[in-house]
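The complex is shown incomplete by one protein chain, all other protein chains being positioned as in the whole.
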Amino acid sequence: MYQVDLNSDLGEGFGLYTIGMDKEIIALISSANIGCGWHGGDPMVMDATVKECKDKNVAVGAHPGFPDLLGFGRRNMLVTPAEAKAYAKYQLGALQAFAKSHRVRLQHFKPHGALYNMAAVDPKLAAALAEAVFEVDPEIIFLGLANSCMISAARECGLVVASEAFADRAYNADGTLVNRSQNGALIHDISLCISRVTRMVKENKVKAITGEDIDLKADSICVHGDNIQAVGFIKAIREAFDAENISVKKLQDFL
Amino acid sequence: MYQVDLNSDLGEGFGLYTIGMDKEIIALISSANIGCGWHGGDPMVMDATVKECKDKNVAVGAHPGFPDLLGFGRRNMLVTPAEAKAYAKYQLGALQAFAKSHRVRLQHFKPHGALYNMAAVDPKLAAALAEAVFEVDPEIIFLGLANSCMISAARECGLVVASEAFADRAYNADGTLVNRSQNGALIHDISLCISRVTRMVKENKVKAITGEDIDLKADSICVHGDNIQAVGFIKAIREAFDAENISVKKLQDFL
Amino acid sequence: MYQVDLNSDLGEGFGLYTIGMDKEIIALISSANIGCGWHGGDPMVMDATVKECKDKNVAVGAHPGFPDLLGFGRRNMLVTPAEAKAYAKYQLGALQAFAKSHRVRLQHFKPHGALYNMAAVDPKLAAALAEAVFEVDPEIIFLGLANSCMISAARECGLVVASEAFADRAYNADGTLVNRSQNGALIHDISLCISRVTRMVKENKVKAITGEDIDLKADSICVHGDNIQAVGFIKAIREAFDAENISVKKLQDFL
Partner (left out) sequence: MYQVDLNSDLGEGFGLYTIGMDKEIIALISSANIGCGWHGGDPMVMDATVKECKDKNVAVGAHPGFPDLLGFGRRNMLVTPAEAKAYAKYQLGALQAFAKSHRVRLQHFKPHGALYNMAAVDPKLAAALAEAVFEVDPEIIFLGLANSCMISAARECGLVVASEAFADRAYNADGTLVNRSQNGALIHDISLCISRVTRMVKENKVKAITGEDIDLKADSICVHGDNIQAVGFIKAIREAFDAENISVKKLQDFL
């Protein structure tokens, strides 16, 4: 029996603005990355999302981003590691208040958008985020890009780490993600996506864009909840996992 | 021997903007109300302020305000009790992350500015704030205006409460503060201010603006840190307290 | 031949967040109230909305709100008249930049949400907003609640004014809107709504909630663009207007 976590970004509405199909997604995943009010999310949304996750037995994690609501946290900002560390603590703490209120514990921490992408290639930024988590609560799992310096930084810090893989993204030979601007970076064939993640979970391997097999550990697969197609895709993954004896589990239940 | 807490609002800078004489004030008080990033304060400031308070043996408390940085949280906003509750949790949690990082515990919670003033006269809003604190951490002391519905709401919730009094404000016969817009609302004579707070602490009494003595329990005296005069005023209060056998202590040390 | 303007709030998305059925609504109205970035709207949205309005021959107006994106500008904030005046100028000017870029002129100014509701009953606030418009551009039409102090304040200031009426709201005998919290405040019967607005336009009369006829001038009817029902409602109004010889025109074409 194999096991893997399915994670998705949720709770990213703000005030009257809604985004994503949270209700449908929560029914299909094991771990939720919840917006913490900076790139998306607000206190009312955070409260409701933690409650919904608890009700559906989905683990909750903090999903902090840059102070850039206008850009949804997707634009690189040249913050210092010290700033990133403080920003991560602030947002992590804010979400913890709702977790405590609902008597659930925060399972994990996963940076959002540009903060995630920058920390994946900047060891100092990665270390700052890992330290933020460790200093606030060393029991929290750090969920980061497989093979990236986030994983090594968090491990060095003493945190339990979880490697994240993407079903619909191509990989370079060195295990990094192919840049979205490059041809072939996104994989549109759903059955190919599914066979790739299945292999990641069972063999810890994936074929790189250059043709060779590379090592890729996938503790958690990131799925998106933007639209109805996305929901269908998650359902297809889950069916394939059932057929392949892959059990979908929260990170905290097998790490 | 009598005892009382001295509290002040601190950590209200934002980015490059500084405000208040935090360093000078921290040396003179026993409890700090730390801005939580909404009306003032930011993660870097919060981190530095918690550290400074710890170093100087000053207790730290959350000082959440309205989402109105432009108005410094001093303008009434018609939020619902549910919104206020969520906003309070968010900011309380955010500050807790820094308290945990520095291995200190949050002693108290005191709402800021317009949120404080509105909660002092709106039992539903007061209850919402008290519940927010209780649900996140029932050990936190609720610091609110003496004689107001904040005190009763927090007590009813099961929280330890602390009554706050003001040295430089006149009181109505019913124990409420005289509105700032009214003549005589502010007391400018420093020695009168000092004799009034001394009596509040020793006798739990103060003379109302209408002349009669009223009951006023003062667990904590609020002092301001805006300018050099304010610092001098705090020093004068402390000297008077020394002479009157009033010991300045953190709330957690005598409540 | 009668004439009336149909106005709607548009351009209130923010970054990745979308709200309202702008495209469908623009095809049906004569005047657009465009969010100016504070309660909703952002520079990219403002630019695109002005362009779309120009393409569809819809007049554009500024729709400034409180600095409360989290509350979508719907929560009362106790700003001073001087603050409101400055906030109105800022947002008006910001939208003018896009109007100039697209070689259209700003037709009107209509405050949003809580700012509108507060200015409708606060003569000082209404005067502050009217002065803001007059000082920036005295040619801009002030669109405000019929019979309210916004209308008198703007007229006194020297501005051209337009009285706004609501199809789906009940009116008190004094011409003010029945508070939403009161029974009967909202009129759900579409054909009743339509017959009421038709009468407002042709006879300048409407039946108050207390039964008597009152005077109500309707230069512009406010319609909403929240959902597909709202779009259907606007179509029904337009058909009724066609049948009744009421021509839908921009304010600037008949005031």
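As written, the chain order gives the labels A, B and C, with residue 1 at the start of each chain.
The rule we apply is simple: a residue touches a chain if its C-beta (ideal position, glycine included) is under 8 Å from a C-beta of that chain, and two chains touch if they have at least 3 such contacts.
The structure presented is a predicted model; accordingly, all values stated were derived computationally and were not measured.
When the full complex is taken into account, the listed residue touching the unshown chain is C:Ala97, out of C:Ala27, C:Leu78 or C:Ala97. Among A:Met77, A:Val160, A:Ile190 or A:Ala208, only A:Met77 touches the chain that is left out of the view. When the omitted chain is restored, the residue from C:Met44, C:Leu78 or C:Val121 that touches it is C:Met44. Although one chain is not displayed, its contacts with chain B can still be listed: residues 13-19, 40, 42, 69-72. Within the complete assembly, residues 37, 42-44, 46-47, 82-83, 86-87, 89-98, 100-101, 135-137 of chain C touch the chain that is not shown. Those residues of chain A that touch the chain absent from the view are 67-68, 70-71, 75-79, 83, 114.
Note that only the chains that are shown with their structure count from here on.
Within chain C, contacts with two or more other chains are made by residues 70-71.
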